[in-house]
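Input: one structure, supplied below.
Coming up: subunit A.
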Amino acid sequence: AEIKPAVVYDLGGKNDQSFNQSAYAGADKYAKDTGTAYKDFELQNDTQREQAMRRFAKKGHDPIVVIGFSQAEALKKVAPEFPNTKFAIIDMVVDLPNVRSVVFKEHEGSYLVGLLAAKAAQSDKVGFVGGMDIPLIRAFACGYKQGAKAANPKIEVFENMTGTTGAAWNDPVKGGELAKSQIDRGADVVYHAAGGTGAGVLQAAADAGKLGIGVDSNQNGIHPGKVLTSMVKRVDVAVYNAFKDLADDKWSAGINVLGLAEDGVAWADDSNNKPLISDDMRAAVEQATKDIIAGKIVVHDYRADNTCPY
Partner candidate 1 sequence: MDSEHANSTDSPRLPAQAHKAGARNDQSAIQLVGIEKRFGQVYANRNIDLTVKKGSIHGIIGENGAGKSTLMSILYGFYQADAGEIYINGRLEKISDSQKAISIGIGMVHQHFMLVDNFSVLENIVLGVEGGRTLAGGMSRARNELKRLADEYALDIDPDALIEELPVGLQQRVEILKALYRGADVLILDEPTGVLTPAEADHLFRILEQLRDQGKTILLITHKLREIMAITDEVSVMRRGEMVATVQTAESSVEELAELMVGRHVLLSVEKEPATPGKEILKVENLTVTDKRGVTLVDDVSFSVRAGEIVGIAGVSGNGQSELMEAIAGMIRASSGRVLLNDDPIGVTQKADANELRHRGMAHVPEDRHRTGLVTKFPATENMILGYQDLDKYGSGMFLDLGAILEETQTYMDDFDVRPPDPNLKVANFSGGNQQKLVLAREMERDPDILLVGQPTRGVDIGAIEFIHKRLIQLRDAGKAILLVSVELDEIRSLSDRVLVMFAGKVVGERDGSASEGELGLMMAGISKEDDKASQKEGEPS
Partner candidate 2 sequence: MEFLETFTLILDSALRLSVPLLLACLAGLYSERSGIFDIGLEGKMLGAAFAAGAVAYITSSAWLGLLAAIAVSVGLALVHGYASIAQRGNQIVSGVAINFVAAGLTALLGQAWFSMGGKTPQLPNEARFRPIELPFAESLRDVPIIGQFYSELLSGHSLLVYAAIAAVPLTWWILYRTRFGLRLRAVGENPGAVDTAGISVIALRYQAVMITGVLCGIAGSYLSIAQSAGFSKDMTAGKGFIALAALIFAKWKPINALGACFLFGFLDAVAIRAQGTVLPVIGEVPVQFMQALPYILTVVLLAGFIGKAIPPKAGGVAYTKER
């Protein structure tokens, strides 16, 4: 059927080279594949969330995909007002009959890049720089640590969060300082889950001749040869599928959990990082993928109990 989709990005904007950009890529791909036009909106402040959703709904847009956990409050208000409109939210669960909630097993993907990091590091030390200190980002960190320890039990993982407020997503200078500090302490690989702040992390790693690990989108190409890999979160797939499911009359509400098994998370493997991934590493990461999918390895989700045993 004909659909009239719309996307509301989070504050980072659709060109954040990360999370939102991934959503944008999905919408764009759908538009190119099917010739369907879509509308999107970049927020400038919190009150606009509701406004944008309501506005799109009123104008008859369907489905409306909202990106980011911060949209939850607004969506909880707007979705009931438009029971016939289909909404999807990424990264958060909103339990309403016309809302599809898509969440990812970031810990699984982080496990894989942690494993790669530990194998690539010569110093037995790796680092992690998070954005805002929230359970979601802790889950990234915890999976990463578990993966790294699995590859090298002696490894030391430095972990820093950029801040406690939204500004932490957009502070490349501080990200760079944190990464530098970890590198100065001996870290050979630094993984970031910090949105715009990550640009500073990857830059610092590249400047120091060390390796960075990107997040959300495939960031391998930002500093080719200096980014070990990226923990790709297939937000694009989630957005694409939301559009496609409605068009194909296969829409379902409820919670979609996308992990390794569902291809929802992955490690980025492309020509930019080919030389960095040895055969041994490749074999290990592929084995780990299989084991996780098979349930042989259980990656701990920080959000389940708010603790990280690693």
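Criterion: a residue touches a chain if its C-beta (ideal position, glycine included) is under 8 Å from a C-beta of that chain, and two chains touch if they have at least 3 such contacts; residues count from 1.
Selection rule, in plain terms: all candidates are chains of the complex that A comes from, given by their letters.
Everything numeric here is computed off the predicted structure, so don't read it as measured data.
The listed chains 1 or 2 are all part of this complex, yet only 2 touches subunit A. Residues 12-17, 20, 42, 160-161, 163-164, 167, 170-174, 176-178, 180-181, 184-185, 196, 199-200, 203, 207, 222 of subunit A are the ones touching candidate 2 in the complex.
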